[in-house]
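This report refers to the structure that appears directly beneath it.
One protein chain omitted, others in place.
A, B and C label the chains in the order they appear, each numbered from 1.
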């Protein structure tokens, strides 16, 4: 990427973050609805601190930090960069104000412009790319967290007006067939990203894996199918659940995906960033966790033996075989921030965008993986324990952020992400 | 009180609440730093709901509630008035916005003006007085809670500029003698508020108690004395503490009053609503809990046997005997919101204002007490369990709110109130 | 008491402890069913350590402790006597075995015999009396804790065979009138134990209190009355409960006293030390906590305004006025360990034994109270916080242990004691 292209990408990504908070009040941006979520203002400041800590301080001569305590306040989890504010207390930071945070962004942006102008090394370009991808991750988290925040308010306020999309102007409710499958041959496949191209460390090294033949579903599981699972006692039958999942179902009293609600005997409705809305049976189901995804697959296997979740290898091999086209996917760029029903299509569809797809793969290192030296070594490697891989991006992901080899990961009980299910067999 | 006087008092009290939030940003007003504290915005709305629920709905004909869900959002603990938002989740209410809450206040105020004009019954006047006293209580809580909120921020932001007062312009640091005492004779005394005058239900009925003779300290314990207690190992000696208090000291790692901080080997400093400040040894110590007050008294008794905390009866008898003059006390009306060192004086001083004074009396019903009928019966009576009485008001209390018979109460481990200590023997 | 009388009393008290564990297996004696309860074996060893620590070590020349670690294992809460095993881990002490603990008892008993023979000072006699009273307290706790332990077993094993008593051989089920009252005049009364006679420090100093006239119920509340309270929604109506009590009812899902159980639509039955048994409506209700006692009184006041719990002063004045005769009470000496229905009688009955009676008095120091010097100062004083006074002893108390001035105390939520209710008005 040329320096000018990089500068343009920098400007675009940074601007998108600020666009995302436009519909929000200062109060919306400060609160933290649970320890795992962060306030919108914190996301804006943390992503800015990332550029300050990893680019400006080491590479821009005579750079002065904007505020001596912001490193403490906005470091997320980098032990190598010193102590930091407690994660669960991010929501108590009423100061700095949103204006100060926007000033902070401007300060860092103007110095990044200097750096971009004066330093064209491969190393800084690589770090800037990391910083931009990092900010894109936080854009999705910002949407995810603000959705959860607004939903915790009994008034159920909307982030934005309902959005029209191509998909929703068509015949909404058309039942697509998520039980047609595409076969993949057995063989020795390559997994992971080639050296050279940008990616996160956890997508490397590219390596060989053997897979016996299998089939992958052409569509993600829909809300209509999920409603049938609920109807059939899905949340009341321990034999369908992992042991830890069943314990969680009982403790948390889950009866449907997160955000689904219904009045007694009424139809299911769901909370979206445009407020409460009826459920479209043709939409991909969203906001289910790994336990639910796994239980759904076991339930589906009762009527069609062999149904299960795909591994991340199977998912990536299918994406390589069947095409992975972010430009045509259902991404945050569209501005709807809710998964749309897929249009009719032949073969495997919906891999890119819509909903993140849980895989049956725990998040661990690829063979030969080594975290990078320095603080960036903490970016991914230290989280490789007791989390599960999701693939493909969602309606809250930016299209330019995703790849077929991209590995997202969350614990088995996480439901507030835009996460859904695709079956294999 | 005439209708006009009541209307004026209504206007004054309501205006003071709004004055208190003037220095705050919308973000400051929304967060909740712990389950026992409430956001400033919530205080503004809850006190307004109180008038709506107890006055406008029952007494103003054709009154329409401002918002159908505000009763759910802003009811605090009245089971008789229906379900309500979870206390610990008050800080998630980013909506309604501060403007909407101020609109709510205006809506209620204008209808209260109608009610005040059309209804001059004793019953509504009594309820309005309750509502105004209720709002004054929340004004103190608002200050108390916002102090805690700001302190939880590593930036230690100030609520206001440092305030000059008569006391602080004099010789700050003058050591007053808090170990001179005034003797009270034994006898049969009357305790509690006479029927007729306004007070809370928990101050009645007035009743007789027998007291043997005792002495009450002329001053509250000062920061200087407290520093000596710390220096002498006060927080490290189990023999000075109640069993539950010692467990709390170890669990919470308390080493000084709340808000006291010092760098290694540096002098103690304290957080105030005007930011971090040096400690004036002559100031009444503030932000200690019952466990600490009791431990201090046991420590003091090591050098002067018989020293202890007064009971609430002893406190009230002393106030009756020695005078209780809110007009001359250190109250929120002064706007400093931090206890000032007392000027030199003969006899018992500082009973009114400055710091709430812990007594050795658990908060229980007076003989013959019966809670009022209806929802207001939940105001006080249901909390008469495992709390301790504090007396006298503080620098965050409004002078017109306090009485010598006034019974404040908090659990033994509460430190975020403006609470201090006076000894007896 | 002469030396010989004291030696006899020593032998009797110690033997009774050992009699109490006779029906138990070694396994019954080792487990700890909750942090507030202790294993039977621990009670046997701790009471023995008490004599070793407070008598033999300081007063018997050349005494060698039985085992160097027993001080660590069997110290309960005396900070002055050094560190100790964690309370909640008492149930993990499979060693020393029961035989070793009985050897320990014999070792201490034989050295206590030496001490009794050689030392007749007032000081040691006083300490021995404390140690014997201490052991009697633990005898009751042993019964209380073993009852809870056995009940936690789904097999509901019995400690002993059902026991006949005078009361139970008569007309069981006879409904006594617990709503007749005896009037007490107003006046200045003396409360607490005279100097000279043996008592715990918390019963002193004797002091004057003023009481307006009141009436005290002639009988404790019965199981039949409690069943009516349940039937009338007692456990489902928040208006009857203290705020903390209502929170506990919901959290713990209490629907009846501890140990009451019933099959769907079946009659109530209760667990006793003789196994599950039908409920006798005429028996005093037992195993209710302060919250329940208070709620029952509020419920009773709905039909008879003014009904409430007595204060501990009112209880003690009534006992002084109406007679308190342990020799005729329902105590552990009878060996039934379950409260019996009271025989017909005029006036106030059942004060001594049967069930401990909750009072409306928090457990605090009497005016002028000072804990004794040394480790025994920790016996009572440090627990004077957030507990409530119970009076009169129970069917698990030894008759020679109780006095009209005796102050027992437990937290408001404790149900596993033999605790009941008497009303006043």
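Here is the rule we go by: a residue touches a chain if its C-beta (ideal position, glycine included) is under 8 Å from a C-beta of that chain, and two chains touch if they have at least 3 such contacts.
Computed from a predicted structure; not experimentally measured.
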Visible contact partners (per top-of-document touch definition) of the missing chain: A, C
Sole residue of A:89, A:155 or A:242 that reaches the chain not shown, by the stated touch rule: A:242
Absent chain, residues of chain A that touch it: 77, 79-80, 188, 207-210, 212, 238-239, 241-246, 290-291, 294, 305, 311, 360-362, 364-365, 367-368, 370, 377-378, 382-386, 412
Residues of chain C in contact with the chain not shown: 25-31, 33, 41, 69, 72-73, 85, 89, 91-98, 149-150, 152-155, 157
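Rule of thumb we're sticking to: only the chains that are shown with their structure count from here on.
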Chain occupying the middle, per Cα centroid: B
Separation of chain B from chain C, taking each centre as the mean of its C-alpha atoms, in whole Å: 38
Centre-to-centre distance between chain C and chain A (centres being mean Cα positions), rounded to whole Å: 59
